[in-house]
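Omission of a single protein chain aside, the complex is shown with its protein chains in their original locations.
This part shows chain A:
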Amino acid sequence: MGRTLGKDLFKHRYLYLLLLPTVLFYVLFQYVPMYGVLLAFKEFKYHGGILSGPWVGMDNFKDLVAQSDFWRAFWNTLYISCGRLAFEFPIAIILALLINEVAREKMKKFYQTVYTFPHFISWVIISGIMFNFLGNAGVLNQIIASLGFHKVTFLTDPGLFRAIVFISNIWKEVGWSAIIYLAAIAGINPELYEAAYVDGAGRFQQLKSVTWPSIRGTAAIMLILAVGNAMNGGFDQIFNLYNPGVYSTGDIIDTYTYRSAFSDGLGFGVTTAVGLFKAVLNFSLLYLANFIVKRLGGEGLV
């Protein structure tokens, strides 16, 4: 057997050579650092690195669940992630379908570029723009005031924060997320549309019966990935937009961990415990979503 395998490897050596950098990348940057999760069960020692501290069992987790702020962050993460799935996820599909319906090729490219562009602006800049736009002396409040209404504290109102998070993220990312669907749509055999046209299908019926079934598989996989990412909630965005006034609805696990590790001195052990906790939940969610999609007759990831 060994000889056959060796032969096989040798025969495809260039293919394996091409694969090697990717494998190495994952090993070096994804698998090797995983030993760091041991810190969740250790007390961190500055000298000697992650492995040298004494084992503390589940103490870090006990410390963690005793923190009321942690549970607030946990539930906020869940709410915000569900909101992202409910509002942000479908909008990219709808946008892709709409762009696809634009008849003139040039206009199609124009819209796609315009919608994709905000993706390349960092949240630091966007938060500055939003502050100027939504602040007390911002454009929006000036309009509101000139119409005779009371100014709205958009950025410090816990009731509005999640809506602002969703809307700003849709503005920034919807074009980017739509690309994968546009690619899937581009791959649809034009004969299907021609056949549908001959059968008398209008544009809406074509969309319903040709386009959507063709990208449904892509959407399912994107959904599984999004669910697997649910406990992440979007650190960059929230960190740049939030303030103590909206912690009650906006503080997510990642921002809580960051503050705890670096500003409030909760310790690296406890904050690693948060990370591990989150990763385990993410993994279970991913598996669950995959299972459900498969049960519903779609194609899963594994």
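In this text, a residue touches a chain if its C-beta (ideal position, glycine included) is under 8 Å from a C-beta of that chain, and two chains touch if they have at least 3 such contacts; residues count from 1.
Keep in mind that, in the parts below, contacts and distances are computed from a predicted model.
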item: From "Tryptophan synthase alpha chain", "Phenylalanine--tRNA ligase beta subunit", "Extracellular solute-binding protein" or "Manganese catalase family protein", the hidden chain's UniProt protein name; value: "Extracellular solute-binding protein"
item: Contact with the hidden chain (one of A:24, A:107, A:225 or A:288); value: A:24
item: Residue of A:189, A:205, A:243 or A:284 in touch with the missing chain, whole complex considered; value: A:243
item: Residue of A:60, A:260 or A:290 touching the missing chain in the full complex; value: A:260
item: Absent-chain interface as seen on chain A, which is shown; value: 1-2, 4-5, 8-9, 23-24, 27-28, 31-32, 35, 44-49, 51-52, 66-68, 131, 135-137, 142, 145, 151, 153, 155-157, 243-245, 247-248, 259-266, 268
